[in-house]
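One protein chain omitted, others in place.
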Amino acid sequence: MQFLSDNAARVHPKLWEAMQAADVPDTPYDGDALSGRLDAVFTELFGRDCAVLWAGTGTAANCLALATMVEPHGSVICHREAHIEMDECGAPGFYLHGAKLLLADGAGAKLSVGGIEEVLAGITRGIHQVPAHAISITQVSEYGQAYAPEEVAAIGALAKAQGLGFHMDGARFANAVAYLGCSAAEAAGPVDALSFGCTKNGAMNVEAVVFFDSAKADVARWRRKRAGHLNSKGRFMAAQVLALVEDGLWLELAGQANAAAAEVAAGAGERLLHPAQSNELFVRMCAEERAALRAQGFAFYDWDESCVRFVTAWDTKPEDAQALGRALAAL
Amino acid sequence: MQFLSDNAARVHPKLWEAMQAADVPDTPYDGDALSGRLDAVFTELFGRDCAVLWAGTGTAANCLALATMVEPHGSVICHREAHIEMDECGAPGFYLHGAKLLLADGAGAKLSVGGIEEVLAGITRGIHQVPAHAISITQVSEYGQAYAPEEVAAIGALAKAQGLGFHMDGARFANAVAYLGCSAAEAAGPVDALSFGCTKNGAMNVEAVVFFDSAKADVARWRRKRAGHLNSKGRFMAAQVLALVEDGLWLELAGQANAAAAEVAAGAGERLLHPAQSNELFVRMCAEERAALRAQGFAFYDWDESCVRFVTAWDTKPEDAQALGRALAAL
Amino acid sequence: MQFLSDNAARVHPKLWEAMQAADVPDTPYDGDALSGRLDAVFTELFGRDCAVLWAGTGTAANCLALATMVEPHGSVICHREAHIEMDECGAPGFYLHGAKLLLADGAGAKLSVGGIEEVLAGITRGIHQVPAHAISITQVSEYGQAYAPEEVAAIGALAKAQGLGFHMDGARFANAVAYLGCSAAEAAGPVDALSFGCTKNGAMNVEAVVFFDSAKADVARWRRKRAGHLNSKGRFMAAQVLALVEDGLWLELAGQANAAAAEVAAGAGERLLHPAQSNELFVRMCAEERAALRAQGFAFYDWDESCVRFVTAWDTKPEDAQALGRALAAL
Partner (left out) sequence: MQFLSDNAARVHPKLWEAMQAADVPDTPYDGDALSGRLDAVFTELFGRDCAVLWAGTGTAANCLALATMVEPHGSVICHREAHIEMDECGAPGFYLHGAKLLLADGAGAKLSVGGIEEVLAGITRGIHQVPAHAISITQVSEYGQAYAPEEVAAIGALAKAQGLGFHMDGARFANAVAYLGCSAAEAAGPVDALSFGCTKNGAMNVEAVVFFDSAKADVARWRRKRAGHLNSKGRFMAAQVLALVEDGLWLELAGQANAAAAEVAAGAGERLLHPAQSNELFVRMCAEERAALRAQGFAFYDWDESCVRFVTAWDTKPEDAQALGRALAAL
């Protein structure tokens, strides 16, 4: 019973079908018919003009998006525990040519207007200090916490007032929308670009970089090629994204993952460090309890000395989630 | 009847099978069992120690390999028409942090010892000019020409004598080996790293970066992550490579593509700009002749005003190749 | 009698005076009163709004200027023998984060509209090839040749039509103006930024980067600091530039250097590879003749096997120039 990572989950059968249907000769790179449909599909989903590029990983998606907003002498304001800071081996430094990440604090790994303003207030040394060029938030956050639409809107208003780009790392954007029960447009708010996660949500190896400004997408096309992320058989990339998005499968799968997490959370009760708002749960637990759970066949990640992480996925079996919930309650 | 690109070809059924067999939970990134088998498989293939990383595209593979050999203030000697110079949108400049490509001439887009020495002889200004740090050749070349083992060996000897790294872009390495009738080891010669092409040869979206020096591979692991090329479900990348390499399928498929090209070449006769040594043919042709061929249902690429390019693939039907050969002969 | 390089020449007494006058406490970096006068002085000189930054070397000046016009995925069209290509150890690759230099041909190391158009015509592969973002010319060229105002204007018109930035490396801009007998504005034409050379013309260690677009200058200010070129005692940098420019000394000194070169050229006669248009002369000469000249006490640079280079400076003694002229005539 694996609760290690949604990266360990399977590829959804409909995506297999879509990829196999795409296995016919077509124009290489992103000149194929499937890639050509992406803009329209996301424009419909978000209700505003979208220009969409596929990319092989979330790291690439985030960096390609940020590279359209941040000059090499600038910086990105993000949470101290953001994926771009903690888990991408300096990829933003590579893609942004040495631009910095300015780290802000905030509960549940979420940025707040106040936290951002504090960072901005520290930029006082003129030419001797890097200016802020963009804000990046993660929906849901590294601790599985969803930004309510009004929170995203408030940060967006600050970004606009300060002339900053606004990026959302949506590796688990689907889980946020499923949890919030709002529209995709509401969950994304006024961001300039969204890394729309697919791989953790039933795809094999693709993310969609959604630009709400086609000029930025045009820059990103050059940068994607230059970074070696313009796959030659791009039709297989587009096929996965379309299969997830066109019929609402993305939201359905995230709902399944969230539901499984809710089962687990119910058993975890007071042990939860953060409320269950997606498919990630952080649960206080001592070494003996961890060993006991593992002895029962549960696989999970030791986050730190005080807590463990459980991640559910679209293919987590309800009975496994229930079993884990019961085991947690019984600890 | 498509002769546009081997990038337009289909994914081989055995690779589909391998990917589907890989669709079970496993450690994310490159910690899975399949990725763990790559080093041994290539070590057996080449008869010397290999450390192997998968990467999503040939551009990424080339750049990750070169980044282990070239410092930012250095340069790579390559052919004036090399893919890294002509077709990668400056990716080497990105991955090598501004290092230069020094362009050499040579028939059939192949580098020769003489051509390389000429470039080296032009480096006379000391600190005012970038030094050479590596040589990169393409096996087969951009014009489909294979380097004989002794040619690779001679360039390798020069590289060693000059203290330069030696890289081989093997996007169509399989076609070279199939044509040369030699071993993989002989076709690669003493290179330090080889971009072993898979996507043009029946894979969906993977190349193998083969390092013959594990210290270089260790650097490349950081650089791969940092470039966003460490796919989270890496098992699907490894599965494709293993399916191609473990049972010799890679060579069989390249042989099929070469054989189809030979049929075409037989019809092209004197029109061929370069002898048929792989699955790429460059054929002199005027506008009327191009139109006539297209009217018969043949799709191909206009290389320039004087010639067109035909590319066969593992799935080119023999009867299509024969039909094209006949059509060319009849022109 | 040294004709090796104008880099070997002395610092003009008025610049020594100006630096010593600047040796009073003032705001560090570029906040001093002298630095604050630069914009106005150049605005008057060029008759259009200027924003001016000092920088320690011509390489830095060129790269800081280009970095305001060229994105990392773009390129600069320059002459095959331009200083930025041949003599800056890849500095443009560093400052432009891997952008490429696209090399054009042209007599006397001067770019022509035709040569630029030829390069542009070769950019046909869309996203697979770097787009051009700027044109850079050298006034006077690496072979000491001046662009007539109408030549600069024509290239500027092409740049504008193509949406490209336009940069002039003016390491010897003063020599060009002195030769052309036109205004500084005419010699610079419609460039967006000019590296206005000072060090070869009597300064110790400063160049002025003149931006005709203050937004570009604002970007360059960040980039200058980030490159370690914002000297803390900037008043000594500004003092040199002001001493050269405010009273026309820059033009007077260049006139002296050109006059000395003219004496040499008169003696060289048919041996000149390019007409004398500045302070650099390239003179055909065999090994014996070189030895004979050196035996007479003349120091100069062996350009290649067929010719040598003589460079005069503001402090070349007229009698030395005449002596060299006579010696050349006597060969």
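Note that the chains are named A, B and C in the order they appear, and that numbering of residues resets to 1 at the start of each chain.
FYI, contacts are C-beta pairs under 8 Å (C-beta built on N, C-alpha and C of every residue); 3 or more make two chains touch, one makes a residue touch a chain.
Just so it is clear, the structure is predicted and the values come from calculations on it, not from any experiment.
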{"item": "Interface partners of the hidden chain - shown chains only, full complex considered", "value": "A, B, C"}
{"item": "Residue in contact with the excluded chain [from C:Phe236, C:Trp250 or C:Phe282]", "value": "C:Phe236"}
{"item": "Contact with the hidden chain (one of C:Val11, C:Leu103 or C:Val219)", "value": "C:Val11"}
{"item": "Interface with the unshown chain - residue positions in chain C", "value": "2, 4-5, 7-11, 16, 19-20, 23-29, 55-61, 63, 88-91, 93-95, 199-200, 204-205, 222, 225-233, 236-237"}
{"item": "Residues in chain B touching the chain absent from view", "value": "29, 71-73, 97, 127-128, 130-131, 219, 221-223, 225-226, 230"}
{"item": "Residues of chain A (touch criterion as defined above) contacting the omitted chain", "value": "72-73, 75, 86-90, 92-94, 96-100, 125, 127-130"}
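The working rule: only the chains that are shown with their structure count from here on.
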{"item": "Same or different contact residues where chain C meets its copy chain A, judged by the half mark", "value": "same"}
{"item": "Residue numbers of chain A (touch at least two other chains)", "value": "29, 222, 225-226, 230"}
